[in-house]
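The complex is shown incomplete by one protein chain, all other protein chains being positioned as in the whole.
Chains: A and B, in written order; residue numbering restarts at 1 for each.
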Amino acid sequence: MTAAILLWSVTAAQAMLVAAMGCYAYRVIRGPRAQDRVLCLDAMYVTAMLLVLTIGIRSGSAIYFEAALIIAVLGFVSSIALAKFLMRGEVIE
Amino acid sequence: MTHAENLPAWASLLTAFLVLLGSGLTLLGAIGTLRFRRFFERVHAPTLGTSWGTGAIALASIVCFSALGSRPVVHELLIGVFMIVTTPVTLMLLARAALYRDRTEGNREAPPRSLLRRTHGG
Partner (left out) sequence: MNRLLPYPLLTAALLLMWLLLTSFSTGQFLVGTAVAIGASRAMAALHPSKPRLRRWQLLPKLLGIVTLDILRSNIAVASIIIRGDRRDRVAGFVAIPLDLRDKTALAVLACIVTSTPGTAWVEYAPESGVLLLHVLDLADEAEWIAVIKNRYEALLMDIFE
């Protein structure tokens, strides 16, 4: 009984996280401005990391934790690089 | 999902609640980025996902794996600490970049530099 509840709530949570990634993807594609795109790309990385964590809960395997950590680190570095680029790269000085 | 049968009832209910809470907050934050009209309002929305969205799902993972094994598993705390330390760096850099772009374009909604001067008695 409780196992079924856990299964269904993890499934629902994964659906919600995928929907969240869809919302962010819409903002990344539509903009309106470059800073909105970078903000939502960063948030997409975080949501993808959470999705990997829920997959880990669902499968009961600890290996997904490392994947989540790698996504978090790579997302952080790429968001920093993009934010720096916005400050120096695009605006004509 | 065969391991779920091995979980005690309280652990699976707690995990289910925390997972739903975290993903619900993350989804609300994502909807917020669609609803708000200006960039500086949108900055606030994803922090729902990076604060208690991440916290709740990491806690759920801790509860689930600690109940499955005999000893407490706490390495998910590292993800929480990592998010707390890195989110400010990203958001501060983005806010400064947005401010810089607004000012060079002469956007009237950008806060003037004079706000940063200390007023008397302040």
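The working rule: a contact is a pair of C-beta atoms (placed from the backbone, for glycine too) under 8 Å apart; a residue touches a chain by one contact, two chains touch by 3 or more.
Keep in mind that what you see is a predicted model, and the values were worked out from it rather than measured.
For the chain excluded from display, the touched partners among the shown chains of the whole complex are B. The chain omitted from view is touched by exactly one of B:L7, B:L48 or B:A67, namely B:L48. Summarising the interface, chain B meets the missing chain with residues 25, 28-29, 31-32, 35-38, 40-41, 43-45, 47-48, 50-52, 74-75, 77-78, 84-85, 87-88, 91-92, 95-96, 99, 111, 115-119, 122.
Keep in mind that, in the parts below, only the chains that are shown with their structure count from here on.
One finds 11 Å separating the Cα centroids of chain A and chain B.
Interface of chain A with chain B (complex): residues 2-3, 5-7, 9-10, 12-14, 16-17, 19-24, 26-27, 33-36, 38-40, 42-43, 46-47, 49-50, 53-54, 56-60, 62, 65, 68-69, 72-73, 76, 79-80, 83-84, 86-87, 90-91, 93.
Those residues of chain B that touch chain A in the shared complex are 1-5, 7, 9, 12-13, 15-17, 19-20, 22-24, 26-27, 29-31, 33-34, 39, 42-43, 46, 49-50, 53-54, 57-58, 60-61, 64-65, 68, 73, 75-76, 78-79, 82-83, 86, 89-90, 93-94, 96-98, 100-101, 104-105.
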